[in-house]
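Every protein chain except one is present and positioned as in the full complex.
Now for chain A:
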Amino acid sequence: MADATFTHTTPRRIWPADAAGPRPRKRFSQRNIIIYSLLAVLALYYLLPLYVMMVTSLKGMPEIALGNIFAPPTEITFEPWVKAWSTVCTGLNCDGLSRGFWNSVKITVPSVFFSIAIASVNGYALSLWRFKGANVFFTILIIGAFIPYQVMIYPMVILLREIGIYGDLSGLVLVHTIFGMPILTLLFRNYFSSVPEELFKAARVDGAGFWAIYFRIMLPMALPILVVAVILQTTAIWNDFLFGVIFSRPTNYPMTVQLNNIVNSVQGVKEYNVNMAATLLSALVPLTIYLISGKLFVRGIAAGAVKG
(Lines give C-alpha, C1' and ligand atoms only; values in the text may rest on other atoms or scores of the structure.)
Protein backbone atom coordinates (compact mmCIF):
# COMPACT_ATOMS: atom_id res chain seq x y z
CA MET A 1 0.00 0.00 0.00
CA ALA A 2 2.72 2.38 1.04
CA ASP A 3 4.70 2.22 -2.18
CA ALA A 4 1.56 2.63 -4.27
CA THR A 5 1.57 6.25 -3.28
CA PHE A 6 5.11 6.67 -4.55
CA THR A 7 5.12 4.76 -7.81
CA HIS A 8 2.82 5.10 -10.74
CA THR A 9 2.96 1.44 -11.63
CA THR A 10 -0.03 0.42 -9.51
CA PRO A 11 -3.14 1.73 -11.17
CA ARG A 12 -5.60 3.30 -8.76
CA ARG A 13 -8.97 1.61 -8.87
CA ILE A 14 -11.67 4.12 -9.58
CA TRP A 15 -14.64 1.83 -10.02
CA PRO A 16 -15.12 -1.78 -9.05
CA ALA A 17 -13.77 -4.24 -11.58
CA ASP A 18 -16.94 -6.32 -11.37
CA ALA A 19 -19.23 -3.38 -12.07
CA ALA A 20 -22.46 -4.34 -13.75
CA GLY A 21 -25.95 -2.99 -14.23
CA PRO A 22 -26.95 0.66 -14.37
CA ARG A 23 -24.48 3.33 -13.45
CA PRO A 24 -24.76 4.12 -9.73
CA ARG A 25 -26.33 7.51 -9.07
CA LYS A 26 -24.24 10.04 -7.26
CA ARG A 27 -25.74 11.16 -3.95
CA PHE A 28 -25.76 14.77 -2.85
CA SER A 29 -22.26 15.82 -2.08
CA GLN A 30 -21.45 18.74 0.13
CA ARG A 31 -20.57 20.86 -2.85
CA ASN A 32 -23.82 20.09 -4.58
CA ILE A 33 -25.81 21.02 -1.50
CA ILE A 34 -24.20 24.43 -1.41
CA ILE A 35 -24.81 24.99 -5.11
CA TYR A 36 -28.42 23.88 -4.94
CA SER A 37 -29.24 26.00 -1.89
CA LEU A 38 -27.68 29.01 -3.55
CA LEU A 39 -29.75 28.37 -6.67
CA ALA A 40 -32.88 27.95 -4.58
CA VAL A 41 -32.31 31.27 -2.84
CA LEU A 42 -31.74 33.01 -6.15
CA ALA A 43 -34.83 31.44 -7.66
CA LEU A 44 -36.90 32.59 -4.67
CA TYR A 45 -35.50 36.07 -4.99
CA TYR A 46 -36.63 36.30 -8.58
CA LEU A 47 -39.94 34.56 -8.05
CA LEU A 48 -41.01 36.68 -5.13
CA PRO A 49 -42.15 39.71 -7.18
CA LEU A 50 -44.07 37.40 -9.46
CA TYR A 51 -45.73 35.87 -6.45
CA VAL A 52 -46.66 39.28 -5.04
CA MET A 53 -48.11 40.35 -8.36
CA MET A 54 -50.05 37.14 -8.68
CA VAL A 55 -51.66 37.31 -5.24
CA THR A 56 -52.31 41.05 -5.45
CA SER A 57 -54.07 40.67 -8.79
CA LEU A 58 -56.42 38.15 -7.21
CA LYS A 59 -57.37 40.35 -4.23
CA GLY A 60 -60.10 42.96 -3.95
CA MET A 61 -59.15 46.56 -3.17
CA PRO A 62 -60.27 46.43 0.53
CA GLU A 63 -57.96 43.52 1.15
CA ILE A 64 -55.05 45.28 -0.53
CA ALA A 65 -55.65 48.28 1.68
CA LEU A 66 -54.75 46.12 4.68
CA GLY A 67 -51.19 46.40 3.44
CA ASN A 68 -49.90 42.85 3.80
CA ILE A 69 -48.55 42.28 0.32
CA PHE A 70 -47.30 38.73 0.97
CA ALA A 71 -50.51 37.33 2.37
CA PRO A 72 -52.45 35.08 -0.01
CA PRO A 73 -55.90 36.37 -0.93
CA THR A 74 -58.58 35.42 1.58
CA GLU A 75 -61.18 35.71 -1.11
CA ILE A 76 -60.07 35.03 -4.68
CA THR A 77 -61.56 37.36 -7.27
CA PHE A 78 -60.93 37.55 -11.01
CA GLU A 79 -62.57 40.91 -11.20
CA PRO A 80 -59.25 42.81 -11.64
CA TRP A 81 -58.24 40.57 -14.57
CA VAL A 82 -61.52 41.11 -16.34
CA LYS A 83 -61.34 44.80 -15.73
CA ALA A 84 -57.75 45.05 -16.93
CA TRP A 85 -58.57 43.14 -20.09
CA SER A 86 -61.81 44.75 -21.12
CA THR A 87 -62.97 47.87 -19.27
CA VAL A 88 -60.11 49.82 -17.75
CA CYS A 89 -59.71 53.27 -19.23
CA THR A 90 -56.58 54.53 -20.91
CA GLY A 91 -56.90 58.08 -22.04
CA LEU A 92 -60.17 58.34 -23.95
CA ASN A 93 -60.69 54.65 -24.65
CA CYS A 94 -62.33 52.49 -22.05
CA ASP A 95 -62.03 49.07 -23.68
CA GLY A 96 -59.14 47.81 -21.55
CA LEU A 97 -55.92 46.18 -22.57
CA SER A 98 -57.58 44.05 -25.20
CA ARG A 99 -57.17 46.87 -27.72
CA GLY A 100 -53.45 47.08 -26.98
CA PHE A 101 -53.13 43.33 -27.16
CA TRP A 102 -54.58 43.15 -30.65
CA ASN A 103 -52.54 46.16 -31.72
CA SER A 104 -49.42 44.42 -30.49
CA VAL A 105 -50.38 41.27 -32.37
CA LYS A 106 -50.95 43.31 -35.53
CA ILE A 107 -47.56 44.93 -35.07
CA THR A 108 -45.54 41.91 -33.97
CA VAL A 109 -46.67 39.27 -36.46
CA PRO A 110 -45.90 41.16 -39.68
CA SER A 111 -42.75 42.74 -38.22
CA VAL A 112 -41.36 39.37 -37.19
CA PHE A 113 -42.27 37.83 -40.51
CA PHE A 114 -40.86 40.57 -42.73
CA SER A 115 -37.70 41.19 -40.73
CA ILE A 116 -36.80 37.51 -40.69
CA ALA A 117 -37.72 36.95 -44.32
CA ILE A 118 -35.57 39.83 -45.48
CA ALA A 119 -32.68 39.25 -43.07
CA SER A 120 -32.40 35.56 -43.91
CA VAL A 121 -32.15 36.33 -47.62
CA ASN A 122 -29.59 39.03 -46.81
CA GLY A 123 -27.52 36.66 -44.72
CA TYR A 124 -27.75 33.96 -47.37
CA ALA A 125 -26.68 36.29 -50.16
CA LEU A 126 -23.88 37.80 -48.09
CA SER A 127 -22.37 34.54 -46.97
CA LEU A 128 -22.74 32.41 -50.09
CA TRP A 129 -23.02 34.57 -53.19
CA ARG A 130 -20.30 37.08 -52.34
CA PHE A 131 -21.47 39.63 -54.87
CA LYS A 132 -19.42 42.73 -55.61
CA GLY A 133 -19.61 45.18 -52.74
CA ALA A 134 -20.84 42.52 -50.34
CA ASN A 135 -18.25 43.51 -47.77
CA VAL A 136 -19.15 47.19 -47.97
CA PHE A 137 -22.82 46.33 -47.61
CA PHE A 138 -22.13 44.16 -44.62
CA THR A 139 -19.95 46.77 -42.94
CA ILE A 140 -22.69 49.37 -43.31
CA LEU A 141 -25.18 46.99 -41.74
CA ILE A 142 -22.89 46.29 -38.80
CA ILE A 143 -22.26 49.97 -38.22
CA GLY A 144 -26.01 50.35 -38.30
CA ALA A 145 -26.26 47.94 -35.39
CA PHE A 146 -24.09 50.20 -33.25
CA ILE A 147 -25.75 53.55 -33.94
CA PRO A 148 -27.92 54.55 -30.95
CA TYR A 149 -31.63 54.52 -31.75
CA GLN A 150 -32.06 58.05 -30.47
CA VAL A 151 -30.03 59.40 -33.36
CA MET A 152 -32.35 57.87 -35.92
CA ILE A 153 -35.71 58.56 -34.36
CA TYR A 154 -36.27 62.08 -35.61
CA PRO A 155 -35.21 61.41 -39.22
CA MET A 156 -37.40 58.33 -39.11
CA VAL A 157 -40.41 60.35 -37.98
CA ILE A 158 -39.91 62.76 -40.86
CA LEU A 159 -39.43 59.90 -43.29
CA LEU A 160 -42.65 58.20 -42.22
CA ARG A 161 -44.52 61.50 -42.34
CA GLU A 162 -43.29 62.08 -45.88
CA ILE A 163 -44.40 58.62 -46.95
CA GLY A 164 -47.68 59.29 -45.22
CA ILE A 165 -47.79 56.37 -42.81
CA TYR A 166 -46.73 58.14 -39.64
CA GLY A 167 -48.94 56.90 -36.79
CA ASP A 168 -50.22 53.92 -38.78
CA LEU A 169 -49.56 50.36 -37.74
CA SER A 170 -47.79 49.83 -41.07
CA GLY A 171 -45.34 52.60 -40.18
CA LEU A 172 -44.49 50.89 -36.93
CA VAL A 173 -44.08 47.57 -38.72
CA LEU A 174 -41.68 49.22 -41.14
CA VAL A 175 -39.67 50.71 -38.26
CA HIS A 176 -39.40 47.38 -36.48
CA THR A 177 -38.42 45.60 -39.68
CA ILE A 178 -35.67 48.09 -40.40
CA PHE A 179 -34.28 48.20 -36.89
CA GLY A 180 -34.19 44.42 -36.61
CA MET A 181 -32.22 44.12 -39.83
CA PRO A 182 -28.56 44.48 -38.71
CA ILE A 183 -28.59 41.99 -35.89
CA LEU A 184 -30.76 39.47 -37.76
CA THR A 185 -28.64 39.70 -40.88
CA LEU A 186 -25.55 39.10 -38.80
CA LEU A 187 -27.23 36.12 -37.19
CA PHE A 188 -28.18 34.55 -40.53
CA ARG A 189 -24.93 35.41 -42.23
CA ASN A 190 -22.94 33.65 -39.55
CA TYR A 191 -25.23 30.67 -39.68
CA PHE A 192 -25.04 30.31 -43.45
CA SER A 193 -21.27 30.84 -43.36
CA SER A 194 -21.02 27.60 -41.45
CA VAL A 195 -22.80 25.73 -44.26
CA PRO A 196 -20.12 23.83 -46.20
CA GLU A 197 -19.34 25.70 -49.39
CA GLU A 198 -19.30 22.49 -51.39
CA LEU A 199 -22.99 22.03 -50.67
CA PHE A 200 -23.67 25.32 -52.33
CA LYS A 201 -21.42 24.39 -55.26
CA ALA A 202 -23.17 21.06 -55.67
CA ALA A 203 -26.49 22.84 -55.88
CA ARG A 204 -25.17 25.17 -58.54
CA VAL A 205 -23.91 22.25 -60.61
CA ASP A 206 -27.39 20.80 -60.20
CA GLY A 207 -28.76 23.89 -61.88
CA ALA A 208 -30.39 25.51 -58.87
CA GLY A 209 -30.52 29.29 -58.95
CA PHE A 210 -30.52 31.89 -56.18
CA TRP A 211 -34.07 31.23 -54.98
CA ALA A 212 -34.07 27.49 -55.54
CA ILE A 213 -30.97 27.12 -53.37
CA TYR A 214 -32.45 29.41 -50.75
CA PHE A 215 -35.84 27.76 -50.49
CA ARG A 216 -35.03 24.13 -51.19
CA ILE A 217 -31.67 23.72 -49.47
CA MET A 218 -30.70 26.56 -47.18
CA LEU A 219 -34.03 27.39 -45.53
CA PRO A 220 -34.77 23.79 -44.49
CA MET A 221 -31.29 23.65 -42.98
CA ALA A 222 -31.80 26.92 -41.15
CA LEU A 223 -34.68 25.79 -38.95
CA PRO A 224 -32.77 26.12 -35.65
CA ILE A 225 -31.64 29.64 -36.41
CA LEU A 226 -35.13 30.58 -37.62
CA VAL A 227 -36.48 29.58 -34.23
CA VAL A 228 -33.87 31.74 -32.52
CA ALA A 229 -34.72 34.67 -34.76
CA VAL A 230 -38.47 34.30 -34.16
CA ILE A 231 -37.97 34.28 -30.41
CA LEU A 232 -35.58 37.21 -30.40
CA GLN A 233 -37.81 39.31 -32.61
CA THR A 234 -41.12 38.42 -31.01
CA THR A 235 -39.97 39.29 -27.52
CA ALA A 236 -38.12 42.41 -28.63
CA ILE A 237 -41.04 43.77 -30.62
CA TRP A 238 -43.68 42.74 -28.13
CA ASN A 239 -41.76 44.39 -25.28
CA ASP A 240 -40.92 47.51 -27.28
CA PHE A 241 -42.14 50.71 -25.72
CA LEU A 242 -40.08 53.49 -27.28
CA PHE A 243 -41.06 52.98 -30.92
CA GLY A 244 -44.64 52.26 -29.90
CA VAL A 245 -44.95 55.59 -28.14
CA ILE A 246 -43.25 57.54 -30.88
CA PHE A 247 -44.53 56.02 -34.07
CA SER A 248 -48.18 55.30 -33.31
CA ARG A 249 -51.23 57.30 -32.33
CA PRO A 250 -53.34 56.48 -29.24
CA THR A 251 -55.80 54.19 -31.02
CA ASN A 252 -52.84 52.16 -32.30
CA TYR A 253 -50.84 52.00 -29.09
CA PRO A 254 -49.26 48.60 -28.47
CA MET A 255 -49.90 46.80 -25.22
CA THR A 256 -46.77 48.11 -23.46
CA VAL A 257 -47.70 51.72 -24.00
CA GLN A 258 -51.22 51.06 -22.87
CA LEU A 259 -49.97 49.30 -19.79
CA ASN A 260 -47.84 52.30 -18.93
CA ASN A 261 -50.82 54.57 -19.32
CA ILE A 262 -52.88 52.43 -16.99
CA VAL A 263 -50.25 52.04 -14.32
CA ASN A 264 -49.08 55.63 -14.40
CA SER A 265 -52.48 57.27 -14.62
CA VAL A 266 -52.75 60.01 -12.06
CA GLN A 267 -56.52 60.20 -11.78
CA GLY A 268 -58.46 58.41 -9.07
CA VAL A 269 -57.30 55.73 -6.68
CA LYS A 270 -54.50 53.46 -7.72
CA GLU A 271 -56.05 50.08 -8.39
CA TYR A 272 -53.09 47.90 -7.59
CA ASN A 273 -54.90 44.68 -8.34
CA VAL A 274 -55.87 45.87 -11.83
CA ASN A 275 -52.35 47.13 -12.47
CA MET A 276 -50.87 43.79 -11.47
CA ALA A 277 -53.31 41.89 -13.63
CA ALA A 278 -52.59 44.17 -16.58
CA THR A 279 -48.86 43.71 -16.17
CA LEU A 280 -49.17 39.95 -16.01
CA LEU A 281 -51.39 39.99 -19.08
CA SER A 282 -48.84 41.86 -21.14
CA ALA A 283 -46.02 39.62 -19.96
CA LEU A 284 -47.96 36.54 -20.97
CA VAL A 285 -46.89 36.37 -24.61
CA PRO A 286 -43.10 36.53 -24.13
CA LEU A 287 -43.42 34.22 -21.15
CA THR A 288 -45.31 31.62 -23.17
CA ILE A 289 -42.78 31.84 -25.95
CA TYR A 290 -39.89 31.26 -23.57
CA LEU A 291 -41.61 28.36 -21.94
CA ILE A 292 -42.51 26.49 -25.10
CA SER A 293 -39.37 27.23 -27.03
CA GLY A 294 -36.64 27.40 -24.40
CA LYS A 295 -35.13 24.14 -25.48
CA LEU A 296 -35.28 24.94 -29.17
CA PHE A 297 -33.71 28.31 -28.44
CA VAL A 298 -30.69 26.82 -26.73
CA ARG A 299 -30.31 24.25 -29.48
CA GLY A 300 -30.42 26.94 -32.14
CA ILE A 301 -27.87 29.12 -30.37
CA ALA A 302 -25.59 26.13 -29.95
CA ALA A 303 -25.97 24.97 -33.54
CA GLY A 304 -22.67 26.09 -34.99
CA ALA A 305 -21.41 23.74 -37.61
CA VAL A 306 -23.87 22.04 -39.90
CA LYS A 307 -22.64 18.69 -41.06
CA GLY A 308 -23.91 17.37 -44.40
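The criterion applied here is as follows: a residue touches a chain if its C-beta (ideal position, glycine included) is under 8 Å from a C-beta of that chain, and two chains touch if they have at least 3 such contacts; residues count from 1.
Definition applied: contacts and distances are computed from a predicted model.
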The complex's invisible chain, by UniProt name, from "ABC transporter ATP-binding protein", "Isoquinoline 1-oxidoreductase alpha subunit", "Carbon-monoxide dehydrogenase large subunit" or "Mycofactocin maturase MftC": "ABC transporter ATP-binding protein"
Contact with the hidden chain (one of A:72, A:91, A:196 or A:294): A:196
Touching the absent chain when the full complex is considered, from A:118, A:178 or A:217: A:217
Among A:208, A:263 or A:289, the residue in touch with the chain that has been omitted: A:208
Those residues of chain A which, in the complete complex, touch the missing chain: 196, 198-199, 201-208, 212, 216-217, 220-221, 306-308
